[in-house]
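Input: one structure, supplied below.
The other protein chains are all here in position, but one chain of the complex has been omitted.
Take a look at chain A:
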Amino acid sequence: MPVPNGVVYDETDEIDYTDIEEKYQVKFEEGFDNILVVDGVPIIDKSKLDRLLTKIAKEFTRKGAAIKSEDISVPWNESTGKSNGYVFVEFRSAEAAAFALNEMNGHPFDAKHTFSINRFTDIEKFANLDETYVEPPREEYQAKEHLRAWLADPQGRDQYVTYRGDEVVIHWHGKPSQSEVAYEDSQNLRTELYVSWSPMGTYIATLHRQGIRLWGGPSFQLQARFFHPLVRLIDFSPCEQYLVTWSHDPIVVAEGMPQGPRFFSPEDEGNNIAVWDIKTGNLLRTFQTMQTEGEKKQMAWPALKWSADDKFVARVTPGQQISVYELPSMGLQGKKSIKIEGVVDFEWSPHGDKEREDEKSGRSKKPAENLLAYWTPEVANQPARVTLLNFPGRDILRQKNLFNVSECKLYWQNQGDFLCVRVDRHTKTKKSIFCNLEIFRVREKDYPVEVVELKDTVTDFSWEPKGERFAIVSSNDPNLGNPGPGITIKTDVSFYQLERGKNDFKLLRTLASRTTNTIRWSPRGRHVVLATVGSTSKSELEFWDLDFNFDDLSTRREAQKEDWGTGIQQLGVSDHYGVTDVEWDPSGRYLATAASAWTHTLENGYAIWDFRGQEVEKHLLDRFKQFLWRPRPPSLLTKEQKRLVRKNLKEFSRAFEEEDAAEESNVSAELIAQRKRLVDEWNAWRIRCQEEVAEERRARGVRQEPTRRQEEEREEIEVWVEEVIEQIEEEIAD
């Protein structure tokens, strides 16, 4: 096993490379590995020999395979006195020969002659090849496991993964009786840093010293692996076709490391970021991490941002340009980057249901356009600017100038209907910061922009998925920005909604003086959880429903005009001490909270709540690190089918209710039986024990312990109390 860079490998958890080793193993049997046969050399007579040899040596040396003319031997045709048109070249080592073979094979020597190079040993091998055709044995077809089998679970359960200590466990989550471990194998599924699901849940990635492994299928078999030593960060493309990996240590290709499309080649040396094709496992391209000049900024991850359809991937060179690469070639799209003076950050628009459906039905002729939003700060006399660009058209669709900007942040609504730019603005004196929300309505003509002006600093912003509402956390706490132990920042949470008629965003309700710092919308919208995360003293979870009064969407639309915000209702409040992560399950029915040992070591573990804030389960586990719901791909049902389901919900739910009822009685019967068994066991043991004790005492001649001592020792004391209450003297007249 080649050991690059002197890294010491733990023998026990090595990736099994035997197949690769076999494939690339070099056979040393003949010892002529350093000799190449170069064909396609001009046929000459002896007079021109010296010139030819010098020329060949020069050509080789120019390509980096240094040889001298003495290394070349030319066989001669004795009868004609001319050369045979091929030469032997001897290299110092087999590696140098291999390198020269790669470089020089197919090299045009001059207009008429092109080199074709073979190993000396190969020629021998092929010359001796048996030419009778032997039909290769047909490989037995092996059915692969379906990578999305978990979606076909008859109970419709979701899965989640937990990472605790070194154990990675996949669980099913459903009704209490159906929650069970789905997969657990400490030998197989393990990780050294963390785990990550792909965005549609098809794969789970584990990080190892040597690289990434992807697992999938009901028995979590190894699906792919990517050799990137000391990988730290990974990012999947939205359609799960590609994978980006990053390592802090630049790539080093040591001598003797396996070569091929799945491995780094010498050109990749010094880079940190690698892009891989998941299905083939091939390396597509590597990049260097952008050096942010000046101040030590935290590296932005993902460093490469994917368009929603996996067709493009882009990265920003701060202050200069955005470079967009086409997939799968990974070539620069249009052969040039988009030059934008001062650009800081950009975001791709996500694709909504509309785009997806169009694509599926093939209704629209041209593929859905991608939009790019980016912003540039104020420079000299130029105002700051947010720009909306279409791609690959590269036309500027909308531009908006902004003043007194200190920072911008771009938030797309998950359907790509709206883009909110959170603009942190400073007053003229630059002493205080306030916030504007510039909201682009992307689906409408001319991309109208609405502005919501706020006096406070906005610390978190979140769109309702598939909705027209958003929630913000704002604060005017003087402690904001200077975190310290024991400081909990007071915040306000506000909900806004698009008012269709007036075309602006209206405040629905503000929940004042809270400690909330995190907003988590249910993936279905409507429900939202407000959490205080990362605080040592507060760890509240508030569960809110924004449409409490309305059962379905149609009535909501009509009713809402009159009474804005009346449907906002708190469903429950609870508390998870030391919570660090809050995530909804893909169905929006359950919420998971975790206290991870990565942040602190107090009461680590996780809890699952329903959408009303009722605790479903809670596990306190020391060394607990990570909880991740398995994401689901978008539904395959059409709009029409979904509507039908919603319409006939009562009928569908009846079957489930019956199932629940049947199970409930079943479970309690089981539990009672189990308890009875435990009690019987205990009582039987006690009777045996008591006999033994009695025997023992008899043998020792000790008086029998009275079995019931309470009665014996109770003493009853009766006390008569006489008390004179009143004395009345009465004269009785005769």
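Methods note: a contact is a pair of C-beta atoms (placed from the backbone, for glycine too) under 8 Å apart; a residue touches a chain by one contact, two chains touch by 3 or more; residues count from 1.
Here is the rule we go by: contacts and distances are computed from a predicted model.
The chain that is not shown carries the UniProt protein name "WD40 repeat-like protein", picked from "Urease accessory protein UreD", "WD40 repeat-like protein", "AP complex subunit sigma" or "Casein kinase II subunit beta". Although one chain is not drawn, the whole complex shows that of A:399, A:427, A:614 or A:690 it is A:690 that touches it. With the whole complex as reference, residues 536-537, 577, 602-603, 620, 622, 672, 675-676, 678-679, 682-683, 685-687, 689-690, 692-693, 696-697, 700, 702, 705, 710, 713 of chain A touch the missing chain.
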